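Reading through the structure tokens given below for one structure.
Of the protein chains in this complex, all but one are displayed in their positions.
Order as written gives the chain letters A and B; numbering starts at 1 within each chain.
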Amino acid sequence: MRLLSFAGLGLVLTVALLFAVFVGDQGPWYFAWVIGTVMIVLISGAGAILLDAQQEQTSLEEI
Amino acid sequence: MDSYALLKFFWAGILCVLLIGVGIMVGMDMGVGTLLRFVGRNDGERRTALNIIGPHWDGNQVWFILGGGAIFAAFPTLYATSFSVFYVVMIALLFSMILRPVAFEYRSKVDNRVWKASWDWVFLISGFLPMFIYGAAFGNVLEGVGYHFDWTGQYHQDQSFLLYLINPFAILCGILAVALSVYQGGTMLMLRAEEPIYGRARRYATLAGWISAALFALGGFWIRHTVGYVLNAGGDPGMVADPLHGQHVIRVSGGWLTHYANYPVLWIVPLAGIVCMITGPVFLRADRPTLAWWTGAGAWTATISAVGIAMFPFFMPCSTRPDESLTIWNSSASAYGLTCMLVVAAVFVPLILTYTSWCFYIMRGKVRTADVTHDSHSY
Partner (left out) sequence: MEPIIPGVVDLSRLQFAITALYHFMFVPLTLGLTFMLAAMETVYVVTGRQIYKDMTLFWGKLFGINFALGVATGITMEFEFGTNWSMYSRFFGDMFGTPLAIEGLMAFFMESTFVGLMFFGWDRLNRHTHLAITWLVALGSNLSALWILVANASMNLPQGAHFDPATMRMQFDSIVAVIFNPDAQAKFVHTSVAGYVSAAMLVMGISSFYLLRGQHRQFAARSFRMAALFGIISTVAVITLGDVLGRMVYEHQPTKIAAIEGLWHTTKPPFEPWVAFALPDDAKQENHFEIGVPFVVTPLVTHSFFTPITGMHELEEQAAPHIRSGIEAVTALKAWRDGGSADDLARFNAHKADMGYGFLAARHAPHNDVSSIPASKIEQVIVETEPDILPNVFVTFWSFRIMVFLSLLFFGLFAFASWASLKNRLERNRLLLKLCLWSIPLPILATEFGWITAEAGRQPWTVFNLLPTFLSASTHSFSYMVFSLAGFAILYSAFIAAELFLMFKYARLGPEDHTTHAGLAKPHNGDQFASVPAE
């Protein structure tokens, strides 16, 4: 099972790499969209988690 | 046959499959819409009926969208001409089609009797009308359409739209399509609903099954006496895709049965349709909705294939200038475009069938009225 998931992960990484090389070359803006969108989602998610942490550390209830 | 001709033939086949997909999947949802007011006597029952197709109607509808897209890409001349020639009918189809997604999403979001009753009527209209037009379009095309092209490839209409609306054969085809869709919708309700919806759906679906069998047989006899179109000269499968040059077409009474006369083995297809339409209601009486669903799918497949065989290679025969009739060979896209699309379809169609089945599998099982009314996310 573990071997299988390693193989799966390896496959995903290879595909991602090929995608990055090909699309990054032919369509840099498409590539930028993929990276950018994931970044936007992760940063906004991180912002929410930061809010959880901020509220935990201070006793203030201000928002 | 050269490769271009083969590509055209392939795409005509794929188009046929898409039209069958529209009949089965979209027809099923529209059948439920048509039946909604009759199988559901109160709000809870109607919501149950809606939620049976709730998770799937949007995906199913893509068969319809994809049908349009595939005609556009693979047979641009057919797309441009047929949609414009049938303008008023097409716009009526559009109006009823666009009401449906809104009805699903909005109907149960306001707890008001007038609001809900209005949307229930919308379901009836947006279930009945598109299916009727879908069938009637086949009828109109079989009878021939009046148009001609000028040298730029622009079409010009030669007949008023009233001729397409008030046409007994087209009306027969329209009712046949509605009957098949009501049958399929009723069967779907039986698969996933309990009493009393189950029993009511069985009654309507059985009736629709008998009606479709009768109309299909009647249409078969009728077509023997209507004027069909036959390719007389030219029309080479590998021809340049230009409807203005390269073929000679004649109009013959009973011409649509030429292929059946030449190759009697083809009669298997319409016969299979009749068999499906007759055995379907029998399965329903025996409370075997799964089997009945598949015979319904078989009925759609056979009906559209039978029309396809009769018309081959015509798409839209022209009644005023038969030589400009649109066929598989003269209305297609370029070889390169068809090849590209074929590769894309070969990759994605199996994928689509896989995840669509998976979705049906995940959402399987009976839908209960109590569950629907307690879930704030249901339709």
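Methods note: a contact is a pair of C-beta atoms (placed from the backbone, for glycine too) under 8 Å apart; a residue touches a chain by one contact, two chains touch by 3 or more.
The shown structure was predicted, so the numbers you read here are calculated from the model rather than taken from an experiment.
Engineer: Indicate each shown chain that the hidden chain touches within the full complex.
Structural biologist: A, B
Engineer: Which one touches the absent chain: B:13, B:153, B:168 or B:254?
Structural biologist: Hidden-chain contact among the options goes to B:153.
Engineer: Thinking of the whole complex, not just what is shown, which of B:68, B:168 or B:196 touches the missing chain?
Structural biologist: B:68
Engineer: Tell me which residue among B:27, B:40, B:54 or B:255 touches the hidden chain in the full complex.
Structural biologist: Touching the chain that is not displayed is residue B:54.
Engineer: For the chain that got dropped from the picture, name the residues of subunit A it touches.
Structural biologist: 26-30, 32-33, 36-37, 39-45, 47-52, 54-56, 59-63
Engineer: Mind listing the subunit B residues that contact the chain we can't see here?
Structural biologist: Subunit B touches the missing chain through residues 51, 54-59, 61-62, 64-66, 68-74, 76-77, 79-84, 87-88, 90-91, 94-95, 97-102, 104-106, 109-110, 150-157, 161, 240-242, 244, 333-334, 336-337, 340-341, 344-345, 348-349, 352, 355-356, 359, 362-363, 376-378.
The rule is simple: only the chains that are shown with their structure count from here on.
Engineer: Report, in whole Å, the distance between the mean C-alpha point of subunit A and the mean C-alpha point of subunit B.
Structural biologist: 43
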